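Note that one protein chain of the assembly has been removed; the remaining protein chains are unaltered in position.
All chains are identified by letter, namely A and B, in their written order; residue positions are counted from 1 within each chain.
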Amino acid sequence: MRRIAPALLLLCLPLGGCQHWQSVLNARGPAASTLAHMFWIFVSVLATVWVLTMIALLLALRRRRPEDADPLATNPTTERRMTITISVAIGLTLLTVISLTGLSYAAQKVLFAHKDGALTLLVTGQQWWWKITYEDSQPNRVFTTANEIHIPVGEPVLIKLESSDVIHSFWVPSLTGKMDAITGRQNQIQIQADRPGIYRGQCAEYCGLQHAHMGLIVVAESREDFERWREQQISSAIPPGDEERQRGMEIFMSKPCIMCHQIRGTDAGGKIAPDLTHVGSRRYIAAGTLETTRGNIAAWIVDPHGVKPGVNMPTIQLEPDEVQPLASYLEGLK
Amino acid sequence: MTAGSPDPQVPSGLLPHRIVLNARQMPSYSYGPRSPIWWGTLGFCAVEGMGFVLAVGAYFYLVFVNGTWPLSAPAPDLFWSSLHTVLMLGSLYPNYLAKRNGEREDLRKVRRDLVIMSLIGVALLGLRTMELGTTHVKWDHNAYGSIVWLLLGLHTAHLLTDVVDTIVLAVLMFTRHGHGKRFSDVGDNAFYWYFVVASWLPIYVIIYWFPRWW
Partner (left out) sequence: MTRALTSHEFDAVPEVTRLATGERGGLPGVQSEADAPPSPDELRDDQVDGPELSARLAKTWGTEKGLIGALSTVDHKIIGRRYIITAIIFLFLGGLSAVAMRLQLAQPESKLISPDLYNQLFTMHGTTMMFLFGVPIGEAFAVYLVPLMVGARNIAFPRLNAFSYYVYLFGGIMIWVAFMLNIGPDTGWFSYVPLAGPEFSPGKRVDFWAQMITFTEVAGIAVAISVIVTVFKMRAPGMTLDRIPLFVWAELVNSFVIVFALPAVVTASAMLILDRLVGTHFFNPAEGGDALLYQHLFWFFGHPEVYIIFLPATGWVSAIVVTFARRQAFGYIALVLSLIATGFLSFGLWVHHMFTTGLPQLGASFFTASSMLIAIPNGIQIFCWIATLWDGRPVFRTPLLFVIGFFFIFVAGGLSGIMLASVPLDTQVHDTFFVVAHFHYVLIGGNVFPLLGAIYYWFPKFAGRMMSERLGKWHFWLAFIGFNVTFFPMHITGLMGMPRRVYTYLPEMGWGSLNLISTIGAVLFFASFVLFLYNIISSARRGPVAEPNPWNAGTLEWAAASPPLPQNFDRVPVVTNREPLWANRDSLPVVAGLSVENREQIVSTITHGRADLRESSPEPSIWPFLTAVATTITFVGSIFTPWAVVWGSIPLALALIGWFWPKTSTEDER
């Protein structure tokens, strides 16, 4: 543990450009900041303990006894001194442990204190994506999206966590610690961002074949931007703007896509896969795996199992000339 | 290094011996905690007892998670299970006799006691079969049925094991092997039977009475 701080510096030098958008040490919310501070306190204390113990060990490795000494012989003075030293060391260890427990408990009190916020989300973990429902007292303002959460900066947001299949764990390290989404139960977690930005999260509980590709992003933005985004998400899908997209829509509606996906305002009403009403507005597809570009959408539709082997999305039979219009249509669903 | 070779080959460097004690007059076996096998039996009782404790813990965990109990089934019937329990309690006396007569190395009485214990064991297995028919729930109905059948299954496995053990020991005592250390084995078998009875009583209360009180 002791080597973390210098080693971190050393190791991050060659990684100058790396993003740290999913890092415990890149805290961007009050909870994550508390945790990061606590982490460094623990590291300093524990590193000190380690260094002292190792110094004691190295000093102990010097040869003191004469070669022919009886291994059973003991010197009462030495015995007494060692007993006292060890008692003191144990006392100090106990003190350290008690202090750290106290610190931990205090931090726990702060972190898990319930703060009232305006926004409540229901996040459902599924193999292998996140279904996100923004709750509202008015039923017509409730909407569902996938893998991308928008929150207003500086406001606590309550997230209810559920699972529709196996256990998942919701974790956006730059904002706060993780919480499991457990089958048959509901857990709660609060997140809050201190400054605008995009924070990445990832499922942290092994959930099967594509556990590695179950990401999400949290977009923290100003209240105004957030409201604009919310109004757009509540609205139905925009109709296709050009002929190619119109054709794409027809292809979509004629294929099994509609069995699983919903596009509000169209005939596609499937509920078991991500809601695609505004898929074009989301930054990533396939749960944080591919950036939303027309090319990536096409690649994903043509061969989902090449991108995410074992994913629940089936490979749909498409004619070569159907791919582009379909991708174009979906990309246009802003 | 393993096969006993007839030619003497004593490695050098071994310390010479200085005899300070002679074991010639020591007994060749004994009873109860003086005997290693008694501790082995106790060890297995501890392992299996831990299994029972965990299964009972799981039972109450499920009660706590569900709130209502039993789940969509009436509490199991009391008749056969209570009869079973009474006979189990009744078996304690002949079991005590078997152990005592074993310690007295009285072959005739030990044979009689083991036959009685075997018959009681078979009767208990019969009662258990009747009992299983009156639980009003199957293991695949819901979690309540699962845990009830797990507890009953666990205990039945122990019952069956000890009954077979008792019968084998009874047969053994009627052969020419029925002497010496076998008397100590009778005591250990009786000891295990106490465990089978003792583990049943809480399970009986939990399965049959607890749902009526909850």
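Please note the rule applied: a contact is a pair of C-beta atoms (placed from the backbone, for glycine too) under 8 Å apart; a residue touches a chain by one contact, two chains touch by 3 or more.
Just so we're clear, the structure is a prediction, and the values are computed from it rather than from any experiment.
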Shown chains touched by the chain that is not drawn here: A, B
Residue among A:Ile182, A:Ala273 or A:Val323 touching the omitted chain: A:Ile182
Of A:Trp129, A:Trp171, A:Trp229 or A:Tyr329, the one touching the omitted chain in the full complex: A:Trp171
Selected residue (touches chain absent from view) among A:Glu148, A:Glu205, A:Glu221 or A:Glu331: A:Glu205
Subunit A residues touching the omitted chain (full complex): 1-4, 7-8, 11, 14-15, 17-20, 22-25, 32, 34-35, 38-39, 42-43, 46-47, 49-50, 53-54, 56-57, 59-67, 69-72, 74-75, 78-79, 82-83, 85-86, 89-90, 93-94, 97, 100-101, 103-105, 107-108, 111-112, 127, 165-167, 169, 171, 173, 176-180, 182-185, 187-188, 200, 202-212, 215, 288-289, 309-310
Subunit B residues that touch the omitted chain in the full complex: 1-31, 33-37, 39-40, 43-44, 46-48, 50-51, 54-55, 58, 61-62, 65-66, 71, 103-105, 139-147, 149-150, 164, 168, 172, 177, 179-182
